[in-house]
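All protein chains but one are shown in place.
Each chain carries a letter (A and B) given by its place in the written order, and its residues are counted from 1.
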Amino acid sequence: MIELLRSLGGWGINTFQRLGRGHIFLMQMLAGVPSSVFRFSLVIQQLFYVGVLSILIILISGLFVGMVLGLQGYNTLVDFGAEESLGVLVSLSLVRELGPVVSALLFAGRAGSALTAEIGLMKSTEQLSGMEMMAVDPMRRIIAPRFLAGLISMPLLAAIFSAVGILGGFLVGHGLLGVDDGAFWSQMQAKTDWYEDILNGVVKSIVFGFVVTWIALFEGYDASPTSEGVGRATTRTVVHSAFAILGLDFVLTALMFGDI
Amino acid sequence: MAPLIKIRDLHFNRGDKVIFSGVDIDIYQGKVTAIMGPSGTGKTTLLKLIGGQLKPDRGSIEVDGQNVHKLSHSKLYELRKRMGMLFQSGALLTDINVFENVAFPLREHTKLPESMIRDLVLMKLQAVGLRNARDLMPAELSGGMARRVALARAVTLDPMMIMYDEPFTGQDPISMGTLVNLIRRLNDAMGLTSIIVSHDVAETTQIADEIYLLSGGKVIEQGTPETLKNSGSEWVKQFLQGLPDGPVPFHYPGNEFKKDLLNAEEKR
Partner (left out) sequence: MNSKRSTEILVGLFVAAGIAALFVLAMKVSNLGDFTDEKGYEVVAHFQNIGGLKARSPVTMAGVRVGRVTSISLDPDSYDAKVTINIYPQYDNIPIDTSASIFTAGLLGEQYISLSPGADDFFLQDGDIIDLTQPAVVLEQVIGQFLYSTAEGE
């Protein structure tokens, strides 16, 4: 019993210690951001690894999610004779929820894990330490550009995901199921609001981009410098990001659409 | 002459483990100073303390008259520009080639034109004999070559001192000889101050001007290689000659073997 309590307490202390380290890391990282804005070529390079390389998975997933939404939505709506509302259903689900959330989850799996592995490997091969001794602050040179790249990429990827998804929904709805294309678009436009829906979705994806990139970089930076440690850190990035995304999504949705 | 690096009453713990308890070391300009000791005595930790990457629990480290751990972030980075460090693994940046690795400190800290960077980098690479390997990626280098590239990189900013972390470990005899030779030659040619952390007795005694022997968190013995060889201490003798048993026992301390055999049931 005492053993159990002790291990529970130890676990709690460890958790809080990690939480503290994570936030100290965040402060250091944010302090490094201004200087990396002045060396934007570093950010561009990272935009390639973080953003461009994630495009393919985003395009394909977005298209299929949209197509599935079209199929499923049609089956439900047709019972009420409201299949013209398919456009609204597809666009609102994508723009408000699925776009930001699914693309953030994919982003955590594709780019987040890669970031963690990269930083963890740099740490375990003493590259970060070596940089420090060359009087180059790794926070500014390595971490901050990657953070900025993640922050910029995420809303763009989410927008691409939503746009492609709506296209997918349209292809299925109009091409396959014969929903009138005029009704599809006009209903969508009537019910989708630029501020309420689209901008809130963008805000969500910026928040997700911030959190996922932060978690990924911190896990890499905090990984124990062994191949096992880096592997575990990569797993943690994906798991913690998923939790953070879904939890935050609830909070943000409640704030934005919940009228609380 | 005042020492370039002055370590006084250094205490450092990692968790519950005591690494240093009251270490005093003086390192003089232009000399090759070796810090030796068995594995696990915190030799690498000492270099990290000097470089300001770790903070001591007590005591002070002064480099060139500045207390390393009282400096502001920017002052510390200013000081580090004048320190070179060679990591055990080389710590080359794996995503850029040899040339860019050596050019890295120049690109980060100076605004020199490309042609001048090229000349400087080629000069440094020539000094370590790897000018023609400049287009290779770090993954294509052997361990010895990687360390030489790292050495070239460590001296690109013409530092006042350079710290070597286990430079001889895991090298074949030829690259070992090359490195020993290089460290001494660079030290004399560039007027450097070198600190070598190592447990390779033969190579280190060959080039060191001054040796500190560390064990159990304290300096056991110090002096020139000759003084150490003639030291009366049993421990020094054991370490320098590599005897398997002596003051440092072969067996991990604990129960006696006989007792353990008799108490077979103790651990079921």
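The rule is simple: a contact is a pair of C-beta atoms (placed from the backbone, for glycine too) under 8 Å apart; a residue touches a chain by one contact, two chains touch by 3 or more.
Given the structure is predicted, the values throughout are model-derived calculations rather than measurements.
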| item | value |
| --- | --- |
| Options A:8, A:30, A:52 or A:255, residue touching the unrepresented chain | A:52 |
| Touching the absent chain when the full complex is considered, from A:157, A:172 or A:238 | A:157 |
| In chain A, positions touching the absent partner | 44-45, 47-48, 51-52, 55, 91, 95, 152-153, 155-157, 159-160, 162-164, 166, 185, 188-194, 197-198, 202 |
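Here is the rule we go by: only the chains that are shown with their structure count from here on.
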| item | value |
| --- | --- |
| Mean-CA-position distance for chain B and chain A (Å) | 42 |
| Chain A residues within the chain B interface of the complex | 121-122, 125-127, 129-137, 141 |
| For the chain B and chain A complex, residues of the former touching the latter | 48, 51, 53, 77-78, 80-81, 83-85, 87-89, 91-94, 104-105, 108-109, 150, 153, 157 |
